[in-house]
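Missing here is one protein chain; the remaining ones are kept as they sit in the complex.
We call the chains A, B and C, going by the order they appear; numbering starts again at 1 in every chain.
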Amino acid sequence: MIDKELPTVAEAVADIFDGATVMIGGFGEAGSPIELIHALIDQGASGLTVVNNNAGSGEVGLAALLKSGGVSKLICSYPRTAGSRVFPDLYRSGRIELELVPQGTLSERIRAGGAGIPAFFTPTAVGTPLQDGKEIRTFDGRDYVMEHGLTADFALVKCSRADRHGNLVYNKTARNFGPVMATAAATTIVQASEIVDIGALDPEVVVTPGIFVSRVVGVAKPALESELVAREVSYP
Amino acid sequence: MIDKELPTVAEAVADIFDGATVMIGGFGEAGSPIELIHALIDQGASGLTVVNNNAGSGEVGLAALLKSGGVSKLICSYPRTAGSRVFPDLYRSGRIELELVPQGTLSERIRAGGAGIPAFFTPTAVGTPLQDGKEIRTFDGRDYVMEHGLTADFALVKCSRADRHGNLVYNKTARNFGPVMATAAATTIVQASEIVDIGALDPEVVVTPGIFVSRVVGVAKPALESELVAREVSYP
Amino acid sequence: MSVDDNAVGWSRDDMAKRAAFDIPDGAYVNLGIGIPELVAKHVPEGREVVYHTENGLLGMGPSPVDDEGDPELINAGKRRVTAVPGASYFHHADSFVMIRGGHIDICVLGAMQVSEHGDLANWSTGSPDSIPAVGGAMDLVAGANTIRVITQHCTRDGQPKLVEACSYPLTGAAVVKRVYTDLAVVDIGANGFQLVELAPGIDFEHVRDLTAAELRPLPN
Partner (left out) sequence: MSVDDNAVGWSRDDMAKRAAFDIPDGAYVNLGIGIPELVAKHVPEGREVVYHTENGLLGMGPSPVDDEGDPELINAGKRRVTAVPGASYFHHADSFVMIRGGHIDICVLGAMQVSEHGDLANWSTGSPDSIPAVGGAMDLVAGANTIRVITQHCTRDGQPKLVEACSYPLTGAAVVKRVYTDLAVVDIGANGFQLVELAPGIDFEHVRDLTAAELRPLPN
């Protein structure tokens, strides 16, 4: 029988190893798998490369993971958040490497990684400093940058409902990077606000089919980054 | 106000011009927009390049369009259907050009066309005759073929429910090529078994957002290719 | 004259209203963060415009009152928003299919500098201690069909933002077609900056003096 459910977030992230590449879903706080991230901080893996659209806020969730010192490189489109000091401090003191990727190129690189496409061409960033060092090629008279697919050892994803096969549906704009990251990681670890019986999700509305999911853990009332930040919580 | 609904299939396909490239959804009969195809036959455009996974069956729908003589080229992965003579006769007598594309490469080329990606690399067809004449490139020690994005002047798509914005949901495996073709055509024409009020489709379950759709026409009880073929119907 | 002293010229809302006037019925529009966000409030009567936000929503509605709403229903600026009837959610790669694939009709962005060739700089000063952050801006300028800019004509310290060549790192080259400022509406064509309209109480010479490139006057 296929049962991808694990009882705790700690067990779900137990094998994330030093030096792993970890994709983390979320755009701002929407879709951020904060309990999985906190479990990863507790677990203590170091030298991680993290892929996320942002760099977190306050001192919880992604920002707390960065602050823990476990992340050596961030692949990201927008590491600037009002009021957050964690990433700027690490960046300015040279303690973290940043690979800045335009948001659409980032999401497409992740999709390509999950789709077995090693490289593709995009018009994004042509004529800008972010094309530096990349191959430029002309198709039909327009210039394009060659970008490479991006894969990961692990993906941490938050969804609203999951079943034991790992079929997922999301909540509103919390969907964002989750579905593509789930395809691009060797091991995709999901926290679901609710785990439902097999067959309870209509096959027409499943967003992430279970084939892309390795583990599911129920987190019934996930914390909200903005609420923790407003309460000035610092994790751990 | 945005209202993409047109009253008849004839009006929906009226401006398809001679020499146009027309993507037609469907995998076998599932998702085949048979009423739109018949309207296109009646309209009489010629010299068309048609993109479809197959080549139709019997003498209705896609096979009837081919038989009408309006199609000069077919881009396709599997133009073989038990019992169908239309395409084999055209092909063997040199009256139609065939571009044979592996099914996954075909769907990805269409997605790329809709996504503004002019080219990508795929491992599919490496070492086979279908790589002939194409650029081969090695990434991480494995060879890949460069394939180009595919766009069209028109797409003909069948769905189950649509609203006046052109938001679409599909029925089961009739979804197949519809969503990607809708993104890749300058004008996407949809036949929907039901047109529902705006807001009736849950935003979480819309498969094709209206931005990709130009026109919607209601076809309440679409014909089934297999039933027409069983009754030996020949269109027109 | 201090440019902050906007006794004359257009207010932020005026600029947004003027930009909204140019958006046709039925358009699919992406609005950048800042003044561009105000455009959504000023859709002229009788038009239906669909707003796209790159974090996965087509059919974005206004922010909920009293900051209610769902913290997982936000726009690209991470502000809580709503979804209108006819909306749809999708993942990031699909969202950028809409952008890169040329399906967004109009994108209205903010700017740090715009050149007479239509080059846009709006993501980085290039200063070594700034945190570089690009978001979706480069994808939008490369993919949306028409790029327009809303910006104050000059910076807070009076430097022109309409220039011969951008000194800041580019977001995209030759992408901007029209600029709405507090002083004027300016088109960018093969001949550079072309005045289209002056804000009330503003004369051509004033705008010309605050533009660091040739500005062609209104045709007679």
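Here, a residue touches a chain if its C-beta (ideal position, glycine included) is under 8 Å from a C-beta of that chain, and two chains touch if they have at least 3 such contacts.
Note that this is a predicted model, so its numbers are computed, not measured.
For the chain that does not appear, the touching partners among the shown chains are A, B.
Although one chain is not drawn, the whole complex shows that of B:Leu36, B:Ile110 or B:Ala185 it is B:Ile110 that touches it.
Check A:Ser84, A:Gln103, A:Asn167 or A:Gln191 against the missing chain and you find that the one touching it is A:Asn167. Across B:Pro123, B:Gly199 or B:Gly218, the single residue that touches the chain missing here is B:Pro123. Listed here are the chain A residues that touch the chain not shown: 1-2, 111, 113-117, 163-165, 167, 183-184, 198-199, 201, 203-204, 206, 209-212.
On the side of chain B, touch with the chain left out of the figure occurs at residues 27-31, 53, 77-80, 87-88, 91-92, 98, 100-105, 107-108, 110-111, 122-130, 170-180, 207, 224, 226.
We adopt the following convention: only the chains that are shown with their structure count from here on.
Looking at B-C and A-C, the interface holding more C-beta pairs in contact is that of A-C. Centre-to-centre, using mean CA coordinates, chain B is 36 Å away from chain C.
Each chain gets a centre from the mean of its Cα atoms; for chain A and chain C, those two points are 29 Å apart.
Multi-chain contact residues of chain A, defined as those touching 2 or more other chains: 108, 122-123, 170, 172.
In chain C, the residues that touch at least two other chains are 57, 83, 89-90, 96, 99-100, 142-143.
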